[in-house]
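Below is one structure, written out as structure tokens; comments come after it.
Every protein chain except one is present and positioned as in the full complex.
Note that the chains are named A and B in the order they appear, and that numbering of residues resets to 1 at the start of each chain.
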Amino acid sequence: MLTAGKLLLVLALLVAVYGAGASLVGARAGNRALTDSGRRAVYAMAVALVATFVLLESMFLRSDFSSYLVATHSSTTTPAFYRATAMWSSQEGSLLLWATLLSVWSSAVLYLSRNRMREIAPYATAVLCGFAVFFVGLLVLKETPFGATSPVPSEGTGLNPLLRHPSMMIHPPMLYSGYTLFAVPFAFAVGALVTRRLNADWIRSTRPFTLAAWLFLGIGIILGARWSYTELGWGGYWAWDPVENASLMPWLTGTAFLHSVMIQEKRGMLKVWNVSLVLATGVLAILGTFLVRSGILQSIHAFGASTLGGPFLVLIAVMILGSAALVVSRSADLRSDAKLDAIVSRESVFLLNNLVLVAMCVIVFWGTFFPLISEAITGEKASVGPPWFDRAIVPAALLLVLLTGLGPVLAWRRVTLANLRHQLVGPVVAGSVCLVALLGLGITAGTSVALFVVAAFSLTVIAQEFWRGTRARRAMADESPPTALLSLVRRNRRRYGGYLVHVGVITLFVGVAASSAFESSRYADLRPGQTAAIGGYDVTYVRPTSRVVAAPNGRLERIDLGAVLRVRKDGKGVTTLDTRRSYFPSADPSLGPVSRFFDGESTSEVGLKAGAFKDVWTVIAPSLAGLQPAIDKGDRVFDGPGARLPAAQRATLLAQALDGLAASYVRSPPPATFRLLISPLVTWIWLGALIVFAGGLVAMWPSPRAVHRMVSAGYAARVARELTKV
Amino acid sequence: MAVVAAVVVVVVLVVVVALVASPLRPGAGRAAVSAEASDRDELEALKEAKYREIRDAELDYRMGKLSLPDWRATDRGLRVEAMELLRRLDALEGREGSEAALRAD
Partner (left out) sequence: MDPSRKRKIRLIVALGAVVVLATALVYTSFTASTEAKSPSQLLASAQAGKAYEVTGKVAAGSWTSRGTTNVFRVRDRNGRESVPIRYAGAVPDPFREGREIVVTVRKAGGTWVGERDTLVTKCPSKFQQKAPKT
């Protein structure tokens, strides 16, 4: 199996090298057979990598510990779902996932666009193959996922329990799909630059993939946030951690690109800007992958001193220098076709939005790399914390939400200023009402109030767009309101899909602003029966819980110690929460036979009552102090007389001892520490994300095939006729 | 399992070679990529965008963002640009194609 895996990887590497070469030579020589062969090499590479992936996956599922990777990242007590996904908790496995996704997505894109962009595509293929050579090359030369163990252990280390969370398992594939899909517009941009085909076609053809990349990356980011909120036991969803930032940066520039590209499509302007944005996004996506693996920055995603920093730095340097050289050498082909007609127009709002998004990216970049920057300048390694990020990003976010509202009320090219009042009356009234209401409620926290007011303004603008659009549609086509709304969205997918995305983003921002400004949190030491008050709620520690959990094969998976809490408000019961800490056994032989069940990894299960307006969140830190004497005694017994017992009998007695420990925790529970949080509108964050993705799907959905060309004597009549077709 | 693995490797190898080699067979001749085709795609994309813009402008007018005179002016400008694109497209296609289509009309 292991040799087969290595062979397949070598095959994939060879095919990738061939694909890059054939595409380049074919494109230079105008040899269609060669470029076709190059394109098919990408499909072939996908076949080889998927086969490799399946091979490794089957070893994980069968708990084949002859593989070093399986032995160190899985175990027989790991539940099947997590065995299947344990692969990408490892450096090698996640690199393989990266390469596989890259090859699959590249194949899909090249297949879908096989009859388009015939001049550009071979160069893009070569670039994509270049990425594949890099990643598969790492797998073949430096980080083989097919290392062997000797001797073969009977049990594996297991998947880090912290990562046993559904969203953690989908998070990497989503994130990597985003990263790898951003490699596609990068590759096509390079192709367009090389062939000097820099107008509308490559943008039209790569836009869906850019949108897909943006969507996947967004889903990945949100899943990470969700994991942090429900699994990490600190109650936050975003910490400005370098690795989080790394995924946010390409998402920001990608967002900017999706907007500015419309100006190029419509007006032939901003070509240099757009090409630079795409290239920068591609570089940032690789930079994200690099940050995760280099260990150059302190992060919760500690990756040790990885050996991959060097190769990645080389790749990034090549990407940056190559991109810059291409853009400079093609500056003549990147001249704008038009000029801005009016300062007050949708174009200029888009332009501002781009500046804000790029500024946000610069802020995040600066903050993330500040430790390196400060060391270079002052010689002292220093870092900026979340408060700095918050202070710098919040004004930009406010401006962004405001622009979201301003864009739709302006028309492209030219705005009838007299009509502006008509467009703005409703939204301004809504914003003012919101302001008065908030002040009336006694809410005066500056930035949050500003955000709520701006959000009310922008949401009203969007609602008005839907309302007036439907009305206009009804007037034009004499349809019933629901039909009119549907056909409005169908005929203007981009615009109305985009509006939905805006609604989602604003909802998300409102959730973030509310939950970070108005959260109550405290720690409480409670004994059963005691009550702690927080944010108007009374939380009572009702009773302790404990459980010894065995895997399906009978081996012990974990021991849970937890608590049941009752939450009341104004004397009325709100909910009952269940929180626990799970202790996973350690494989460390130096630990005692009993204490190794408590000194290994542990994870928290959050007790969460999510509501439309408030989340009640709690997590327990049980005290083991009461159990310690019994654990120590157990260690002595099983190390002493117990060690001489037959293995089966010893295991039975050990299981009984652990059951006894768990029972004694419930019988005489020590006080436990609880972290309590009352957080408003957190649900809005997840809801907002869902709306964003729904909107993204609407915008991405292909429009009915464009009208077939028809020829007639009069061009004016033809334009009119073709316009009525879609 | 070793047998399965070996079979997998061989099958993948065959598939890979077949995929890569198929366009290279003698007789699988294909037309070279023509610059005209790319020019046409470019113009088609521009046309699509232009049409979208005309529709957008109309929607903007219907929703009250543009006054009638402003919309008329914008629309007229856009249609002129669209006609120019059609003219360039037809020039690319050559007279032959358009004449055939005219007869069919």
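The criterion applied here is as follows: contacts are C-beta pairs under 8 Å (C-beta built on N, C-alpha and C of every residue); 3 or more make two chains touch, one makes a residue touch a chain.
Small disclaimer: the values here were computed from a predicted structure and weren't measured.
Visitor: Could you list, sorted by label, every displayed chain in contact with the chain left out?
Guide: A
Visitor: Touching the absent chain in the whole complex: find that residue among A:A148, A:L326 or A:A517.
Guide: Counting the whole complex, the residue in contact with the absent chain is A:A148.
Visitor: Given that one chain is not shown, which residue among A:S374, A:T447, A:T575 or A:S664 touches it?
Guide: In the full complex, the listed residue that touches the missing chain is A:S374.
Visitor: Looking beyond the chains shown, say which of A:P122, A:G191 or A:G233 touches the absent one.
Guide: The one listed residue touching the chain not shown is A:G233.
Visitor: On subunit A, where is the contact patch with the chain that was removed from view?
Guide: Within subunit A, the residues touching the omitted chain are 68-69, 72, 89-92, 94, 144, 147-150, 157, 160, 162-163, 232-234, 236, 292-293, 298-307, 359, 362-363, 366-367, 370-371, 374, 378, 380-385, 387-388, 391-392, 523, 525, 581, 599, 601-604, 619, 621, 623, 671, 673, 675.
To be clear about the criterion, only the chains that are shown with their structure count from here on.
Visitor: How many angstrom lie between the CA centroids of subunit A and subunit B, rounded to a whole number?
Guide: Computed from C-alpha means, the inter-chain centre distance equals 32 Å.
Visitor: Taking the complex as given, what residues does subunit B use to touch subunit A?
Guide: 1-2, 5-6, 8-9, 12-13, 15-16, 19-24, 28-33, 35, 37-38, 41-42, 44-46, 48-49, 51-57, 59-60, 62-67, 70, 73-74, 79, 82-83, 86-87, 89-90, 97-98, 101-102, 105
Visitor: Which residues, counting only subunit A, touch subunit B once they are in their complex?
Guide: That would be residues 1, 3-5, 7-8, 11, 15, 18, 30-37, 40-41, 43-45, 47-48, 51, 55, 116-120, 195, 197, 199-201, 203-205, 265-266, 409-416, 418-419, 422-423, 465, 468-469, 471-472, 475-476, 491-492, 495, 706, 709-713, 715-716, 718-719, 722-723, 726 of subunit A.
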